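Got a structure for you, written out below as structure tokens; questions coming shortly.
Removed: one protein chain of the complex. Kept in place: all other protein chains.
So that you can tell them apart, the chains are marked A and B in the order they are listed, and the count of residues begins at 1 in each.
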Amino acid sequence: MKNWKTTVLAGTALLAWAAAAQAETVKVGVVLTYSGGAAEFGQQVDRGMNLYMKKHAEELGSNKIELIKRDSKRPGGDIAKNAVQQLITRDKVDMLAGFIFSPNAMASAPLATQGKVPMVIMNAGTAWIPSLSPYIARVSFSMWQSGYPMGGYAADKLGCKTAAVGYTDYPPGKDSLNAFKTGFEKAGGKVVDAVPMGGPREVPDFTPFFQRIKDAGPDCLYVFVPAGNHATAVVKTYNDLGMRDAGTMLIGPGDITQDTKLQGMGDGAEGLITMHHYSADYDTPANREFVEAWKAEYGADSTPDFMAVAGWDGMAAIFHVIKTMDGKIDAEGAIEALKGWTYDSPRGPIMIDAETRDIVHDENVHKVIKKDGRLAIEVIDTIKQVKDPCKELKVGKCGQ
Amino acid sequence: MDQLFNVAVSILFDGLAYAMILFIISVGLSVTMGLMGFVNLAHGAFAMAGGYATVSVMNGLGVPFPLALVIAFFLVGAVSVLFERVLYARLYKATELDQVMLSIGLVFMAIAAFTFFYGPAPLTFQAPDYLKGQIDLGFREFPTYRVFMICVGLAMIAALWFGFERTSLGAQIRAAVDNRRMAQSLGIDVDRLFTLTFALGSGLAALGGGLAIEIVGMSPGFAIQYLVFFLIVVAVGGLGSIRGAFVAALVLGIIDNAGKYLWPEGGAFFIYAVTIALLLIKPAGLFGRQA
Partner (left out) sequence: MGAPPDISAAAAFMERRHRWRPAEALPWLAAVAAFFLFPDYTAFGTQVLIMILFALSLDLIMGYAGIVTLGHAAYFGAGAYAAGMLSAHLGWGEPLTGLMIAGLTAAAVGFVSGVVLLRYHGLTLLMLTLATAIMLQELANVQEEITGGFDGLLGISIDPIFGLFENDLWGRTYYWYALIVLFALFLIARRIVYSPFGQSLSGIRENVGRMHAIGSPVHRRLVTVYTISAGMAGIAGGLFAQSNAFVTLDVLSFARSGAVLIMLILGGTGRLYGAFVGATVYMVLEDELAKLSPEFWEFGIGLLLVLTVLFARRGLLGLIEDLGARFGKAKP
């Protein structure tokens, strides 16, 4: 009898313990640009995150994950910061994720520190963002990662002796310009003109900028514009002005051959060379699986791009943290778990650098080709495991 | 010398092409604002709708691009009549502030609605092959699409000039712009004129939207992103003046292009400075009547 009682007690205790272990629901505050001109970016990241969650739901075991989504609207910082503040104080989120525009991430960074909430950045590309809070880890990219190697590649392999740079006049554009210029001039090239081409909000008529560059006649034209409408207009204007025949090769970071925009550029895009870390056309098992799942989920017409893969990888990072800590998240532990984390991403092998908490991934040289009647990306060269050159070279704020 | 000539031709030509889109979209706004005194900030939304209509009929019905532009013109013009009758007509006598509020409200709703139905991504659009590439005009080559834009723009100006200056309907509209009460007492049906003019203005906006896709792309945000430029053209040109809208579009288009070509570091600073200077000197616009 006594024995039986003990057994029941022990059993109940065990059950209670198990229930407690089961009950962990990890709340993740997602701050993305869901409305307005940049809503498309928010949608891509959001879809990437959701897809990962759906495909890997069982891996969390008894733990659960709950997303609380907030719209950061504009790149003004204040709305994102307010959203983050509410997420921390009212919704008591365990982690933060998302952030399309750099200013939104920068404005929110102090709250991550103050509220001790780990923050996974899924787009914002200004190089020195991870240094703003010890609880930030970035899974997306820095503008330097594509621009700097492209500079060297253009001079060494593409035979560019002179280049002009056209860039959208805001920090990512200036980062990309500096990165390319540093790499290009180190390899012996010469940047003959750097043309700021308006702000990121509305797409300008690129004709006057390109006409100016065409008249200067450089070997290469390196262009950075934000993903979205801009890129299509760039390629169309390049072709309309007949710059290829005039002997100027259009190159750039992969933002200008973004997967979602590629088909809209028309055949004129054929032959473009860009440097980037992701395209939906990568022929690897991880990517084939990802793209297939994506098309099954969001329709055959839709395609993931580098923003979507950042959402996917970011969610993989969050899952890794939840699994490592068994659902009981604290900021120090989460960041420790992420430091040095490696993952076989659709973009290839990635790692979170233990020192800078920034992404390390392969940069691939993309060439636009025509395949089965549609435009596609062919990888013609790869630069393995690129760490953010801005921090490696200690440029400007990256050196502090 | 030769190069200088080339640069000048580039700036003038590209500026002219750019000015045509500005003109086509802005002229409708100028006439409705001048005629009805209605501050219609939703004008860009009609342009955006025109862009979507163009691509929809092209992809959905396989209609060729030029015809699609015509369909967009009539479709959006017709739909705008509905808005004019149901919403705008109630506010003709209201204050500017109420008009601003109504039209901004419509812009918000339009952006959300188009995002809902078409998604936030920009439209995928291909101009027909015969409009791509370059065309040789004897002394040098020009981008074909821009030449096409200039042709459409010039045709529109000719048509509008003829319509306004040489037809009785045009005379009625001009009369109503000049002195609405007098026009009314002469038996002109001003209400009907308003509806017609509004439809024409919205249709032109739609046409401009359709033409603009190839140059700057098209997404729901178009409804608000370029609004400031259209307003500037209207203000600089002078309310209700077709000639004014044309000259303003031309001046601003060419100056903007020159600024971007010669001094890209100046950014948008240049064009706003020019606008302010012009308005300080000619407050009623280049061809507006002094208030």
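Here, a residue touches a chain if its C-beta (ideal position, glycine included) is under 8 Å from a C-beta of that chain, and two chains touch if they have at least 3 such contacts.
The structure presented is a predicted model; accordingly, all values stated were derived computationally and were not measured.
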Option from B:57, B:106, B:156 or B:255 whose C-beta touches the chain left out: B:106
Identified contact with the non-displayed chain, of B:131, B:200 or B:232: B:232
Listed residues B:9, B:158, B:186 or B:273, member touching the removed chain: B:273
Residue, one of B:16, B:33, B:123 or B:176, that touches the chain absent here: B:33
Positions on chain B contacted by the hidden chain, ascending: 33, 39, 87, 90-91, 94, 96-98, 100-102, 104-113, 115-116, 120, 228, 231-232, 234-235, 239, 267-269, 272-273, 275-276, 279-280, 283-285, 291
Interface with the undisplayed chain - residues on chain A: 32, 34-36, 39, 42-43, 69-71, 73-78, 81-82, 85-86, 88-90, 102-103, 106-107, 110-111, 114-115, 126, 132, 169-171, 199-200
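Everything that follows uses one rule, which is that only the chains that are shown with their structure count from here on.
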Complex contact set, residues of chain A against chain B: 35-37, 39-40, 42-43, 169, 195-199, 201-205, 207-209, 211-212, 215, 228-230, 232-233, 236-237, 239-242, 260-261, 263-264, 266, 268
Touching residues (chain side chain B, partner chain A) in the complex: 3, 6-7, 10-11, 14-15, 17-18, 111-112, 115, 119-126, 132-134, 141, 143-146, 214-221, 225-226, 257-258, 260-262, 264-265, 267-268
